[in-house]
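Sharing a structure here in structure tokens format.
In this view, the complex is presented without one of its protein chains, the others remaining in place.
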Amino acid sequence: MRKVLLPHTSEELWEVLRAEPQAAVYAGGTDLLVKLRQGLVDPSCLVCLERIEELKGVQEFGHEVFIGACSTHAYLLANPIIRSNFPVLTKALELLGSPPIRNMGTIGGNICTASPAADSLPPLYVLEAEVEIRSKNTSRRMALKEFIQGPGKTSLQPGEIVSGIWVKKAPGYNLYHFEKVGQRKALAISIASLAGLLRASEKGVIEEARFAWGSVGPTIITSPEVEKALVGNRLSRPILEKAACLARSAVEPIDDIRASGEYRRLVSGNLMVRLLTLQREVCH
Amino acid sequence: MLVKSDIFKIGSAIPRADALSKVTGQEKYAADYYSPNFVWAAVKRAGVPHARLKSIAVEAARKLPGVLSVLTHKDLPGSNRQGIIFKDQPVLVDAKIRHCGDAIVLVLAEDKPTLNKALHLINFDYEPLPAIFDPEKALEERAPLVHENNPDGNLLQHISVKVGDVKEAFLECTTIIEGSFEVPFQEHAYLETEAGWAYLAEDGRLVIVASTQTPFRDRFEIASALGLNIDKIRVIAPYLGGAFGGKDGLTVQSLLALAALNSQGRPVKMWWDREESFLAGVKRLPARMYYRLGAKADGTLHALDCRLYFDTGPYAHLSSEIMALAMEHAGGPYRIPHTSIKGWCAYTNNPPGGPFRGFGVPQVTAAMEQMIDMLAAKLKMDPLEIRRQNAVRQGDRNCVGVTLVNSTGALDCLETLAAHPLWQERKKWKESAGPFKLRGVGLTCMAHGSGYGPVIPDEANAKIELTDEGKLRIFCGVSDMGQGNASTCLQIAGDILGQDADSMELILPDTDRSLPSGSASASRCTYTYGNALIRAAQAFKQRLFERASTLLMIPTSDDLSLIPGGIRHLPSGKEVPLSQLAQLMDPSERTCTHYYRAPVAQEKLELHSSSKVFGLPHILFSYAAHLTYLEVDELTGEIEIKTYLSVSDCGRVINPQIYEQQIQGGIAQGLGYALSEDFIVEEGKGLTPDLSTYIIPTTLDVPEMVSIPVEIDEPTGPFGLKGIGEISINGPLPAVANALADACGIRVSRSPFTPERVLSAMKEKAPHEVKP
Partner (left out) sequence: MPSDRRVIDILREDLNLTGTKEGCGAGECGGCTILVDGESRLSCLMLAAQLEGRSVTTIEGIASEDRLHPLQEAFVEHGAVQCGFCIPGMVLSAVDLLQRNPNPTRMEIRQGLSGNLCRCTGYQKIVDAVKAGALKIK
């Protein structure tokens, strides 16, 4: 029988983590409890973070927003600050899992599980999010893309938790894009995904672009080459085909039960071509 | 807390009788049984596809506190062999492991954690054997043998049927098309996995409550496998949480029986978790189909030659029958004067094949309906036109030479579809695709034969009882796995006997109380049991009138009418409550039974086979035509089905709501089969072992569906109906394939049509020019 502990405050949490250094920490449980059932992990103690209020909620601090790690996806989808500032994240969360999974799963959990197929990660990468990591006595911020080191691997040390995510409002971007390819339209683990933030001038010339691909590498893939290829140009078919080629070189997909690496590579590029549909929004 | 229900009337869309208890969570399925002192039972399964079992180490498990019993084949009385026609499957493996899901050891324990620990502590020593995973290769000379003592090697069954002279006929064709198609395993994925509950009653009889389509037949299988007397076994079938053929035959029942005999008198529960269901349960047989179809210049079909290879996995189950039904439908609902249809069903060490809604017909319909479209394209004919021209009519022969003596609505379905706005407006719809989307429409026409064929009797015994309280108790003889036949029994009996929900009771199949009525399968549930029930109800009505006329002291029963709860003499207005009538009738008079056996085809076919053929030919067919609107994405290969139309001839519609339920449900499963359900097996091991890797459709993956009945009265059917349970699953795969070809000119020979397969096929073909 496993101990399951439910701290209500950070103080209680640090105490629990000190007493149970081998404990597995979870919030919603939608990843951990599945792994438990499969026998992939076997901790003697589980610590659930869902009652710690300070880890939940969304707060604005000037040009930055702090998202509590234990905020559920459903909460974020309903939150006006998230909806108005980060539509690229909203779009991805709408496609994550299913309604009850969104009621239970948290953004902190999605980050810490660090699956290359996690739906919240490509948007958080293009938003250049930073994670806030806390322990009993320390607090630090770190770029999300450095925090995640590999499939299922983060820089979290014993005694630490991710307490939240800092995201800068990105008013300079006037176009956003998110697409996820899956085996069906809900309850689908992503086969390939693309998040994008762009700024286009009044005449439709791209001034800045950020992209992130999911499920096509050991972690989320970004590519300055692809971004550079767009800057100074309109979103035309030839430009996007060129960007698509560069994207295909940037990704490192594997074969798995859902799709082959070859398909993922092909689609990673094709998803760039989809941006042609943004062209309509750009031209006034 | 009652939902108002009308007096039962045939043709009314009255809500189902079981809906209330299900929507409140009150209805108990086989998986819902618990009691204070019950015991859990589970089996250790092989995990290897082909091996000789050498020894089993159970001591560590036996010693574990909380473990009641650990049983191997040594503890089995009886033959230790189960199976429907061939008894070739061990209850617990004794000599040879033939697939990864073979059961080796049965464990009884106090709780789940102990059970799982015990299973982990069990080891067995085995000698791996070379295995075979391909049905065509299995038939080659030196293939490893799955059943060494089978004189035909790995061949379970070979059937060859012909009509006319196909060799000559092809010489007379101006256009000949060839095609080969491959369809995979399909997993039933019912929401309620295999489950049951068993105990030894005080009188020493075994009582088994199981999620089963075959409570009566199960007793025979259990008795023979465990060396028990049939009379000692009672099987009860509550509402099943889905089955679709996967619970036709033994799943948990024999293991439960064995467990209950060893549980020190305590009730036993077995409930396969999802992964075990995937591992051990039967699947739709995968098939490879090679077709050659020839026509005259004007589009008249003239010759068909096809070779079909089915993979039954380790055991015979009902696979020979599945192949037989497939062969009977291999030519579709068309007139083809010259045919040669050959089928081989081979043993392999793959997961076990077995019944799944459609029973072989989805496989061949997938092939034939694509062949028809390919032929139409070559002849530059409209796909509807070529089908209209060749569709069978009553009196024609089907592709195995059987005369269609009963209602044959193929043309009516096509005509109705042709007149529908979805067909009329298809071109306009196709032209308005958005960026990066291509649109196509796909048409299919199909038949589905119901019943068991000429050998196994398709029979039922209906039973009605007037209770002490004056209620009419209807005994449903056939398992209700969600298709609503239990409710339909109430509707049929209620209509004839003039009763409503308050004055009727329903008893679900129970081998102690209902009478043998066959399996819930083969689209025969309402047809066969309904025919028996109508006759029983009519006979009972007469008897009740006779008794009532005695009671009311009237000379004849002519002016009597049954009303809810009573009988009324119309001229005088005098009434007698059924409860009073019941008191005056001897108990032996208060039960009425009636037997019905479905008619069978009388014709002899030109058929050769390696062993006895059951299940071919049939005599009663339902028909349908389907149309799908498909959109495919050029960048990802993803397919979206925008709309689906089905027009079906299933005879008269007893309950429009239940009619639509069946059609819609079958379409959804067919769309899964077409688009996302890829049950991947490698070296006999399932690589898609659960619902996260085996992809069935969600609410967002099934479109809005339109289902239209073409109500042609079928005189032999209860109130004119025919089978409806399976036909709609046959349409979607070829409809999608045809629509995909219409949209972008590609065909993918191996389904499902995943985005990857579609994009790959699109890449191979010359790319479309697409305007942004």
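Which chain is which? They are A and B, in the order written, and residues in each are numbered from 1.
Just so we're on the same page, contacts are C-beta pairs under 8 Å (C-beta built on N, C-alpha and C of every residue); 3 or more make two chains touch, one makes a residue touch a chain.
Predicted model, so just to flag it, every value in this text is computed and none were measured.
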item	value
Touch criterion as defined above, residue of B:196, B:215, B:241 or B:752 at the omitted chain	B:241
Residue among B:75, B:110, B:165 or B:273 that touches the chain left out of view	B:273
From B:138, B:490 or B:696, residue that would touch the chain that is not displayed	B:696
Option from B:669, B:738 or B:754 whose C-beta touches the chain left out	B:669
Residues of chain B in contact with the chain not shown	1, 3, 13, 15-16, 18-20, 22-29, 31-32, 34, 188-193, 239-244, 273-274, 481-484, 657-658, 660-661, 664-669, 690-692, 696, 698-700, 702, 704-705
Interface with the undisplayed chain - residues on chain A	1-6, 28-30, 33-34, 37, 46, 48, 50, 74, 78, 97-101, 103-104, 185-187
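We adopt the following convention: only the chains that are shown with their structure count from here on.
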item	value
Contact set on chain A toward chain B in their complex	98, 181, 183-189, 191, 237, 257-260, 263, 266-267, 270-271, 273-274, 276-277, 279
Chain A-facing residues of chain B, complex	435-436, 635-636, 638, 676, 680, 687-688, 692-693, 695, 697-701, 754-756, 759-760, 763, 772
